[in-house]
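Report on the following structure.
Removed from the display is one protein chain of the complex; every other protein chain stays in position.
We just call them A and B in the order they show up, numbering each chain from 1.
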Amino acid sequence: MTGLAVLLSHWARHKVQAALLLMGLALATALWTGVQAINAEARASYDFAAATMTQDRLPRLVAERITLADYVALRRAGWPVSPVIEGEAVIGGETLRLIGIEPLTLPPGERVEGNPADFLTGGTILSAAPLDDPRARRADLPPGIAVADIGVAAQILGPDISYLLLTQDRSPQDRPAPAGYALIRPATTDLSQLTESFHLNLAAFGYLAFGVGLFIVHSAIGLAFEQRRALFRTLRALGLSARALTGLLLAELLAFALVAGAAGVALGWLIAGALLPDVASTLRGLYGAEVGAELTLRPVWWLSGLGIAVLGMLGSAGQSLWRLWRLPPLAPAQPRAWARESAQAMRRQALAGALLLGLAAGLLALPGLWAGFGMLAGLLMGCALILPMLLASLTRIGQWLSRGAVAQWFWADTRQQLPGLSLALMALLLALAANIGVGTMVGSFRATFTAWIDQRLAADLYVEAADEADSARLLEWLGDRAVALPMIRTTDGGTGVVGMVDHPLFRRAWPLLRSLPDPWAHLDAGDVFVNEQLALRRHLSPGDRVEQGVIAGIYPDYGNPMPQVILSYDRHRALYPLPILRHALITDIPAAAIRAAFPRMVVQDRAAIREASVAVFERTFAVTAALNVLTLGVAALAIFASLLTLSALRLPQLAPVWAMGLRRSRLAWLEWLRTLALAALVWVLALPVGLALAWVLLAVVNVEAFGWRLPMRLFPGDWLRLGGLSLLAAGLAAALPVYRLARIAPAELLKVFARER
Amino acid sequence: MLSLTAVCKGYASSEGRVAVLDGVSLSLAAGETLALTGESGSGKSTLLHLCAGLDAPDAGRIAVAGRPMGRSDAERAALRRGTVGLVFQQFNLIPSLDVAANLAFQARLAERHDPRWQAELTAALDLGPLLSRYPEELSGGQQQRVAIGRTLAARPALVLADEPTGNLDETSGDKVMALMLRLVAETGAALLMVTHSPRLAAQLDRRVHLRGGRLS
Partner (left out) sequence: MPRPGPFDFPADHGAHPAFRIEWWYVTATLTAADGTEYGAQWTLFRSAFAPHEAEGWASPQVWLGHAALTSSTRHLAAEKLARGGIGQAGVAAVPFEAWIDDWRLADRMAARGEGFAYDLMLRATGPVVAQGDGGYSVKSAAGQASRYYSQPFYAASGEILLDGRRIPVTGTAWMDHEWSSQPLAADQAGWDWFSLSFDDGARLMGFRLRGAQDFVSATWITADGRPEPQPPGALRLTPGRTATVAGRAVPVEWRLELPAKGLDITTRALNDQAWNALSVPYWEGPIRAEGSHPGRGYLEMTGYGEGAR
């Protein structure tokens, strides 16, 4: 295996290059794997929850109040119901959702594991995580959930039954529900469908980061090839066949890929572990989905992480491998630098880019989330491909505009360097555009969201009682010191149903996007309002019909992934006889006073709710912010790698100028300036791309994914800040190569004139 | 125009210090042409580089146009811009500029750009049809002609040439030599040329031979 040893010896001498290659691939793999790990963890949680939380899959009967006697009466009348007492409880120091079930009346196959006697009479509480309570036992359950016998739950949560599960289709009467009860059907979409768009967003980021990272790998491999060109020729002349040599290089690359891939997977684990708690709380806040905050090692993502590292390496190295395959053993004395493309190639690439842009525009006509992502990909790739030619044109203009010899040479030389730097600059463009695009989207979202929530939270206080008795006592206590408006809502078949009292407070607080004339009168008459999500998904307008009635108005409902319908209060009460536990209060009484009088009551003032909502919102985008910064870092690394690649090839271009009287320090300064100028140009070009990206995100992707639409706002301050950042990144990336140039020994430069390359 | 006094230059190697130049002294008058010959590896190029200020001697003094060689990098760079012109064996030209820009570059650096003089040189060197081409598209002989044109366009007082025809075949080489000598004579510049060809050396006024780090 001496051939392989010879190849590898190169890396021992050029440790920085080796480090770059490994780091680039490892980082790219890390980001991709991290996202995959998060998505896999979430998906596993959804599947698990769907499998174990059967009470979410059965229809249920609800009523204002269900006592034990009510339940027994229904059973004796022949109704196949099973009672559930459910609520939030503090067990062993943890706040959990406690679900009390009656195992004997549940359908077969839904039985709880473990000793039935223990469960029924031993007061066992099952949960996934260990609890500090003598009754607790471990079981395979989703996080945040505790299951116990209904007797235990009754002791903790109170004797009233929360709802009855309908365990069979048969009903002893001709009606779907007994008198005084409402039938709530289970949601038809499961969690994995609801959260798909969120996970798709994450996955898209992972792919973007991976693509940017591959640029680094490509640079490093190309440099290594160029530096070993003479070595390769020698090996071939000594008798190593093209196939054998290519095979050796392939083996070397695969070894790198596996090492970097393994490191990347490990790094991805860390990244995912760090991000998962935020993702979990986002999912809980947005969708009510319970995802564990602990990361499990699953083969699906670490295997695919290794796989994509190998694939990425092969893709980046393809060009070099091909060139190696075709390398003639005796090369002519006149080399062509590997990075120099002809103007023709650049034009071809720009044409391809233009085509992609056209394609992206064409996708506007297609609906669906995938079309939206296709548009994004086409836009980004198209602009990236056009970039080199644009930069070449800009530098040409610069040359034409400048007066002094050095200035003209500066621009000419910049243009000459473009092919070598083009990949790194494309990476920078993508990273900047993504930053601007996502930043604009988040900013627009934030502005609209905060304005909307300020409008919607119109009451002073929002209270929720534990039971009807408490609620009644509160109303009595308040008397006429407050206006108490009942708030009732439920879910039916996956759609939220809200009952709205006709009061000026709500008329003001519920802005309508579109409506029939005098919409509130329509509501009172029996029509409904629907939220934007429902209207967009089913392509409905005011005047169309939904299950609950005619649409009189469409209102914005940011942050809610589910469709929602508003009925008049009276209609809601008639359809769903539920206890009224929540009220909106218009009052001067401070929250503390109510809390003191009613310790069990949940009292929130407007500011607290607003803060909580905004916090959920911010957490949602904290993840994307972190990924943004990381991709920018990867782009800077790509620039660094490219500059390092080129520095060895720069000497023949710089030596003549130096010989003619330009000092090394001046040359170095100009090199640095060149990188900054390019970064600045890329930033300027990234602005329109980023804004286009933001538009696609707001107008297409978000609408498809979440169902609501936001106006786009501009944040020039952010752009300037990003410009500064990119200049900083480019400046830092160029620092080392420029420093080395400033310090280069004259002998090195002189060798150019004498040595044959 | 150029005077060297007891110049020494060596470099460190695995066997200790190797002296390339060991007490070299020579002088060149204005308008004079001098050929510097020697075996390959004898230090001819090193001597030339020292005269150009591209490198500094370990010991000894160098004076160009009556002024001693500056100590600082800035002074020496200034020297190369205005007073001294260099023609190397290869890679003389700036790859990113076309021939016309290359021709004008040194003169403009020295702020002595004279369009008429440049036009004369262009005609004399028969570079007219090549003006918009790029260096990589030119043959060796054409490149060297452009290099000569570029150097002389700045009207340097001293021209230092390091095997300028080394990469060319005999016919082109002779043509280039003839052109260079004629133009140097026209501008009145002094010429120090390194060559290993006795035949070429014979075409110059004087000749010195470098062996073992010393001139003879």
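Of note:
The rule is simple: a residue touches a chain if its C-beta (ideal position, glycine included) is under 8 Å from a C-beta of that chain, and two chains touch if they have at least 3 such contacts.
All figures in this text were calculated on a predicted structure; none of them were measured in a lab.
The chain not shown here is in contact, across the full complex, with A.
When you scan A:L104, A:A179, A:L238 or A:L297 for touch with the missing chain, the hit is A:L104.
The hidden chain makes contact, of the residues A:G151, A:G374 or A:G633, with A:G151.
When the missing chain is restored to the complex, the residue among A:R75, A:R514 or A:R713 that touches it is A:R75. Contact with the chain that does not appear here is found for just one residue of A:P130, A:P172 or A:P688, A:P172.
Along chain A, the points of touch with the absent chain fall at residues 68-69, 71-72, 75-78, 102, 104-105, 108, 117, 120-121, 149-151, 154, 172.
Throughout what follows, only the chains that are shown with their structure count from here on.
Chain A and chain B, compared by their mean Cα positions, are separated by 63 Å. Listing the residues of chain A that touch chain B in their complex gives 404-406, 408-409, 412-413, 415-416, 652-653, 655-657, 659-665, 746-747, 749-750, 752-754.
On the side of chain B, the complex with chain A involves touching residues 45, 49, 52, 54-55, 73-74, 77-82, 86, 88-97, 101, 104-106, 108-110, 162.
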